[in-house]
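The structure is given below, and queries will be raised subsequently.
Only a single protein chain was left out; the remaining protein chains are all shown in position.
== chain A ==
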Amino acid sequence: MARNVNFDLSHPLMEAGLESPADEEGVHDSFQQLIAEHADNGAASSALELQQLQSDLVEESQDNIPLCGPEHEHRRQGASDLECDGGEREMDQIQGEGWSSDTLKILSSMPSRTIGRNRGAIISQYCNKTLKLRRRRQTRPSIRDFSPSSRPSIRSYGMEGDTIDAEVSKRERLVNNLQNLPVSDRVRMLRGMPLSVAEKKEIRNLVMQKEKRILSNKRLSCYSQLKYYIIIAARKSWYSWLSFLHSLQPWQTLLKRVSGRFGTGVLSYFLFLKTLVFFNVFLFLVTGAFLVLPQAVHPPDEATETRSFSGLELLTGAGSFSHTVMYYGYYTNYTLPRSSRGEGRGQNASALSSDSQQFSYNMPLAYFFTIGMAFFITCIILVYSMSKTFGRSFRINKSNSILTMKTFSSWDFKVIKKKSVQIMSENICTQLKVSMQTNMILVHIVDADWQECADLKHSLWSVSLPHTTLLLPPHQELLAELTQKNTKSTFCKRFCRQMVHGVAWTICIASTTGCMAGVYYFSEFIHKDLQQNYRKFEVYPLMKEARLLSLPTVVSLINLLLPALFNVVAWMEIYESPSVFAYVAIGRNLMLKTSMLGVLCFHWLGRVAPEYKSIGLTCWESFVGEELYRFLLMDFIFTLLDTLFGELLWRLFSEKVLKKKRKPVFDIARNVLDLIYGQTLAWLGVLFSPLLPAVQILKLFLVFYIKMSSVMMNCQAPRKPYRASQMTTIFITLLCIPSLLGASVCVTYTMWSITPSTSCGPFRGLSTMFKAGKHWMKILEKDNPKLSVLSKAHTYFVENPFFLFVGAGIFLIVIYFHSQVVDGQRKIISLLQDQIQNEGEDKKFLINQLQSVHKQKQDAGKRLKSQDSTC
């Protein structure tokens, strides 16, 4: 709109029916061609405006007296007052008269109206884009490289009568620009162009030809030729790598089926599961490559009693599993010789000969750094994806165009099942109705017609209530805002509602605290029991381990039952906004899970770790690893039970007994929270059991197939729309903030300040795991006194908490700056929005001016005519 379209009526070009393209460089300049195309397609493509325009021109020509001379010619065109375009309702000055054909022509060829719609416009737009990109990158192949004819010359910017020429030159320029871009940018540009593939191919081929020509014409230096070939080879290998990566992506067909049947909401659960699998695969690869593999190749010498495999190990994780690479206790604290040709394996770290040191693998250090780096990289990946989804889903400005969004972006193109399509369209219908009623209520609020308003709201609730479950569509938020605005509700009612909320929260907190206390005392009891009984000889040693399963069972049971209680509690309270409702439900579940994990962490790190000898353990880390394995397994078993009872049996019950047609709806939020809980366990356990990620991968795979078939068999498409991107953001955030953060805090605490077992594991003999680095430094110093600087640096930098604080401070400052930048952008966006509105106003004003000038001229013409006739 800010483009300089020429509105000057006295300009001779206007008389020629806008024969000229606007002639500025770098801006859309194919008006003429556009108009021509419009005229061509006008009839076929039923371009309303132009049809009206034509018909009006016919009408107008009837009452027009042919005049001669350019001035009159112009008047004749100006006289064409048309009735068109609903916009004239706002045009006070020219109400009833409409716009002239010229105005309409100008309007229909405005750049902003044609971008993305017309080939010429697209090409010119991309020409500008590539030019900008090129300027930014400042790539060198300059104008010298082109043949003179292809050089963009001043002439080509001028007025061009022939439209085909204009497009050809545009295209040539685009090709030139593309050719000068780096390959990756070029490909990105090509892909993003809204042209048909055939045209894109043509452009691409032109670019390639040109490149080839240049290469053959110009004698290239050996270096650049080599570079050229390397680039080509790299691109080819990149494509095959992409192909390979793509074939690695599991579950393509299954995901397609789920999305085809349930849409984006349920799909997001499975996609979340897939991301978790990838996190675990990463963790597994890291620990497998740096810890498990080296240790498995060089098993420790200590003879361990091998117990026979009895099957119960799969449940308890103990028994014959406990002295394997699976747990911390198996790993050695000395340097593994890499070149193991008959050399003594059990070399102690202090007794290393200097030549074997060159090919050695220091297990404690490897353990320390592998775990540390794995956590660090996971954290970075998570924070990155979190920020990305934040950017995508929480657009900086809150939108108020709810109806429009619902109309244009609520249809889920993925869904291909007939019944789900039916449900979706019913859904959209309901939403639209509700929004309309809300709109009407708003109108009534403005009119302060409270009684009618209340009636409407009542009907509104009756429309929307059947769908009120955990996650609700935005229209009810609108409603909620409405209710907030409508603060007429009596004090008593509000008090009652607050009371209900209070009671609900009390119940939830009380039950959570109760469970917490229960788990606390139960774990204490088990601990005491172990203390008393470990000396006693058991006929079945496995029974002792089986008894340990009771704690995970209790915790998993609580995790299964309490959310159900929360749901019941939430059922009795009324929330103003459905999103608040959803957040409250998530918050309560989260509270429960974090408190459980908190108690357990206290149990392991505060109770078991300091007095592990009193319960007959030689290696408390292995014991904690086993516990975590048991928890993971129990979580899995309870997920199975939940699927079986909550989904399968419930469906059968409601189908056979209640004779209802409705199937249960898949509760996405609760299932995702369960996944997050399981993942937290896995992250907690990596330190104690490096193979736990593998167990988690296995578990996730099984959960995927079980949930998939359960959803397919038992569930129906959700009745309410699910705000997939927003919820995904919330879940990723939850995965990052309480889950990963909590796990890494626990792991760091363990490494930093808990004494590891004295007789097993890679850190035996050290006061904390963190001392491994210092220990190594000392050895290095002893072997090679020149390195004492390094050791000092280590003492100074790593062990000094000051640098930790500095690091954290820098991190916080970066976050602060980023938030400030976002804040600034938000302001700019609101300014820009105002500007768009202003531009719209300006445009209207200009059109009005244009129209009034036309009218004046027309009047003048009429007067002239009447004068002529009187004369």
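Heads up, the rule we're going with is that a contact is a pair of C-beta atoms (placed from the backbone, for glycine too) under 8 Å apart; a residue touches a chain by one contact, two chains touch by 3 or more; residues count from 1.
Simple rule for what comes next: contacts and distances are computed from a predicted model.
Assign the chain not included in the display its UniProt protein name, restricting the answer to "Calcium and integrin-binding family member 2", "RecA family profile 1 domain-containing protein", "Bacterial surface antigen (D15) domain-containing protein" or "Replication protein A C-terminal domain-containing protein".
UniProt lists the chain left out of the view as "Calcium and integrin-binding family member 2".
Have a look at A:S425, A:T513, A:Q531 or A:S753 and name the one touching the chain we're not showing.
Answering carefully, the residue with contact to the hidden chain is A:S425.
From the listed residues A:K660, A:K844 or A:K862, report the one that touches the chain absent from this view.
A:K844
Which listed residue, A:Q209, A:Q225, A:S240 or A:T795, touches the chain dropped from view?
A:S240
One chain is left out of this view; which of A:K274, A:K414 or A:K663 touches it in the full complex?
Within the whole complex, the residue contacting the unshown chain is A:K414.
For a quick check of understanding: of A:K274, A:K433 or A:R719, which residue touches the chain that isn't displayed?
Residue touching the absent chain, from the options given: A:K433.
What residues on chain A make contact with the chain left out of this view?
These residues of chain A touch the chain that is not shown: 1, 41, 44-49, 85-87, 89-90, 107-108, 112-118, 187, 190-194, 196-198, 200-201, 204-205, 236, 239-240, 242-243, 246-247, 250-257, 259-260, 264, 392-395, 397, 399-405, 407-418, 421-422, 425-426, 428-429, 432-433, 435-436, 439, 705, 708-709, 712, 723-726, 833, 836-837, 839-841, 843-844.
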